[in-house]
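Excluded from the complex is one protein chain; the other protein chains are retained at their positions.
Chain naming follows the written order as A and B, and within any one chain the residues start at number 1.
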Amino acid sequence: MPATWIFLIVLALAAIGYVLGRSRALASASGDSRNLHSLPSYYGSHVALYAAVPSLLLFGLWLIVQPVMIEHHVQKLIPETSYTSQGELNLLMSDVHRIANGLDYAVRNGTLGAQAARDLSTETSDIRAVLANSGVALGSDVSAPTLVAAKEYRALSVTGDSYRAIAVLALALAGLAFAVIKTNRDFRARNAVERVILSLLILAASLAILTTVGIVLSLVFNTIEFFKLYPAMDFFFGTTWSPSFGGGSQLGILPLFWGTFYISLIALAVAVPIGLFAAIYTSEYASPRIRGLAKPMLEILAGIPTIVYGLFALLTVGPSLMAVFGPGTGLGWMQGGTAVMTAGLVMGVMLIPFVSSLSDDIINSVPQSLRDGSLGLGATKSETIKQVVLPAALPGIVGAILLAASRAIGETMIVVLGAGAAARLSMNPFEAMTTVTAKIVSQLTGDADFASPEALVAFALGMTLFVITLCLNIFALWIVRKYREQYE
Amino acid sequence: MTDASISGPAGKPQLKKTSGSLLELDKGTRRRNAAEKRFRIYGMAAVGVGLIFLLVLLFTIVRNGVPAFTQTFIELPVELSEAKLDKSGNRDVEEIKKVTTFGYSGLINDALAASLVNEGITSPFKKASDLNKLVSSSAAAQIRDYVLANPDQIGKTVNFEVLASSRVDGYEKGRVTRVALVNDKNLDAAHLDVADQLKAAGTLKRKFNWAFITGADASESRPEQAGIGVSMLGSLFMMLVVLVLSLPIGVAASVYLEEFAPKNWITDVIEVNISNLAAVPSIVFGILGLAVFIQFIELPQSAPLVGGLVLTLMTLPTIIISTRASLKAVPPSIRDAALGVGASKMQSVFHHVLPLAMPGILTGTILGLAQALGETAPLLLIGMVGYIASNYPDGIASGFLDPNSAMPAQIYEWAKRADPAYYERAWGGIIILLVFLMTMNIIAIILRRRFERRW
């Protein structure tokens, strides 16, 4: 039974349950809803929830677990002699999927009888031709074990699907029956419903934890996988980055770190002074009207998607810098439009509002009494700001800058488009360099074999990136929070 | 308490006292006022520089992107010769289908040559097929589709408006110059002379390019044909997923954390977790999507459903943070009032607090959606780039599950292509993307203004 149908049937059961629960409750109170503990709709909802929630949870779980289990089982059918690496196995498995899907498609189209599909064999027919007939193109001829695996895959999927339908619907009916039986005039339906809702709320809230767990697990497992194939020491302390999918790659993270660091540094050198002075101006000097205008205008910079900045770096800033520092002018510092400077400058512009907005809030939360105290002593406004307000706001501002730094380190599109692709350790800001994020993208896009160290290294890079930004964020948020508490 | 009198006036250090007239500025004050002025100017300059960056950015986008909204067309009366298209003469569509687009390009060449003669333009080329470079290679397919739809038109001469090739279009827009054509094998300067004359004759025109907004992506060699429409649909389906998932989950999580959660370490962990997730680089969510949704659960690559799931996880923290802020803004007296008449905690939240906080929640959700709409990096990893979005999804399920691109991913794809004609498309795509973002932000602002409540 297709998944959509199961879903719809469960929903229908829930609707029926609502009506049943409601009418049974009313009947038990001899039609007078005042005799009930809760409002009639709560009795209905109670039954509906019991019918739908557990069964849908099981359904969701099943959708995730079944393919994994079948995959695991089918993989064993492929003889170990037919592949040498995990990568080859993955390719074989994707063939299996394609054939299985092709057969499904052929059966659905009517070009192949259901029984015929089950009886197919590599000896009696050319599978590739059979599938091509029904519009499914295969890249290569089909070997016997692959076909066997594919057929097993189909068979298991069909059985699994029918068990799924039975289990889910049975659970829905059981839940419905259980709740209907419990329904009578003294049953505290509202409390029961609220308990279920509360647990749903808790479930939603823990999704945040689940996300983090998901991130950490997917990074950790693949990173361990990578370190099995490539020594961790070489990764963390290698000074050369030259992946080659043929093997013999050197995957040292240091050049990428340096590129990330250098670009972030330039970005912060642009964003921090501009952002900080802008924050000082909007919070201390500007009239409410100008503040109300300038602040949102600057914040637009933060709302512009990073792809726009990337394009701006690649097509506008890069060529402009080339016109000034390129070989054409005799300076010759720059060889191509994509460079550390290009990406750094553009990223700096993007970060201005990150620094200015948060700093502005933080400066505003410095108590007015401190300003009064300073002004009352005959200090000028700028002396007050420099010597009283900023020192008082310093922790918060540091937090804002750290958050901006974490943004800079994790920024992807600007460096992918604007910084170039060459990993090198150089001091010249007009040279192309690359970053951790840019390499994550380049190692995981395209037809990479996910089992090779060249692709897995992206997870190790991601792990490093995640740990660094996480530390920065926790530290920055902690500083800002401490700071806020100080003046609350 | 008499310390002051002990040290006495005699013990006072020699101070440079500010005892002069108030009406004259002393030197120190003048210096300090100058410093004050300088400081203030730094601040103004910083704001100014920020605004100038914004203006330059917007100006660049508009200047480079607006040309993408017009396109050069050539009006061409094409004789749909029966001898070439339908030799049997029985108008059987299956028969006509056997003529490939290649068979149609001859017709176009002849039509071009004929229209040159008509306008009294002498062709600088010996062969009619040399004129072919003036016209987009999509023209043949366009005419073929027309013929297949109207086989009865064969044998007649029909007026077509075909796309000019991207170089001719670039010439019309000033992107391609004669000098630059020297090393270009796609077009010669002689073609431009013909184009100029065709323009003078009114056959070659620049018109608004609906196909850019509604159309599909095209292959690398046909920038004139590429449009953003299909990837717009991809974005739309992604946003549907994000909206349907993140609004209820975000509201539920916020309601729990703000109204029900006990103060304990678990809640603390969740809170710290959420604020950290909001600052995790988006590319990390891409890795998560790749590892969990594609490798582990084996959802299809490049599918808007997967993109939507990844973006949901990415925007949830933002939505939760803003939703909690709006819940917090509802004064406790409302909750007390509801509890006071005997409502349960749950009822007080769902009947009173939540509806009052709704405008704020919606505003936050829209802003979260806007952020998700412009996000590119995670989409790179789940394969929504590199795919040529040339087919419209047929139906809802296919919209969610079939490979597609998304607007920002499409823009990235265009920016990577070698032909500068695609850069123009990329900028144009950005204009469309920004129009969407602006609309969403304006809606959010209106919502906030309209329903803002001061307690």
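Please note the rule applied: a residue touches a chain if its C-beta (ideal position, glycine included) is under 8 Å from a C-beta of that chain, and two chains touch if they have at least 3 such contacts.
The rule is simple: contacts and distances are computed from a predicted model.
*Asks:* Tell me the UniProt protein name of the chain this structure doesn't show, selecting from "Betaine-aldehyde dehydrogenase", "STAS domain-containing protein", "NADH-quinone oxidoreductase subunit M" or "Phosphate ABC transporter ATP-binding protein".
*Replies:* Answer from the UniProt record of the missing subunit chain: "Phosphate ABC transporter ATP-binding protein".
*Asks:* Quick one: say which of A:Thr183, A:Ser264, A:Ser374 or A:Thr445 touches the chain that got left out.
*Replies:* Going through A:Thr183, A:Ser264, A:Ser374 or A:Thr445 one by one, A:Ser374 is the residue touching the chain not shown.
*Asks:* So which of A:Glu383, A:Glu411 or A:Glu454 would be touching the chain we can't see?
*Replies:* In the full complex, the listed residue that touches the missing chain is A:Glu383.
*Asks:* Taking the full complex into account, what residues of chain A touch the chain not shown?
*Replies:* Contacting residues on chain A, toward the hidden partner: 287-288, 367, 369-380, 383, 387-388, 391-392.
*Asks:* Across the whole complex, list the residues on chain B that are touched by the chain not included here.
*Replies:* Answer for chain B: residues 1-7, 11-13, 15-19, 21-26, 28-29, 32-33 touch the chain left out.
Going forward, only the chains that are shown with their structure count from here on.
*Asks:* Round to the nearest whole Å and give the separation of the Cα centres of chain A and chain B.
*Replies:* It comes to 20 Å between the two C-alpha centres.
*Asks:* Applying the document's contact rule, which stretches of chain A touch chain B when the two form their complex?
*Replies:* 64, 67-68, 71, 190-191, 194, 197-198, 200-209, 211-212, 214-215, 218-219, 221-222, 273-278, 280-282, 284-286, 294, 297-298, 300-301, 303-308, 310-312, 314-316, 349, 352-353, 356, 380-383, 385-386, 403, 406-407, 409-413, 416-417, 437, 440-441, 444-446, 450, 458-459, 462, 465-466, 469-470, 473-474, 477
*Asks:* Per the contact definition, I'd like the list of chain B residues that touch chain A in the complex.
*Replies:* Where chain B meets chain A, its residues are 32-33, 35-36, 38-40, 42-47, 49-51, 53-54, 57, 60-61, 64, 248-250, 252-253, 255-257, 260-261, 269-270, 272-277, 279-285, 287-288, 290-292, 295-298, 313, 316-317, 320, 344, 346, 370-371, 373-377, 380-381, 383, 385-386, 408, 411-412, 415, 423, 426-427, 430, 433-434, 437, 441.
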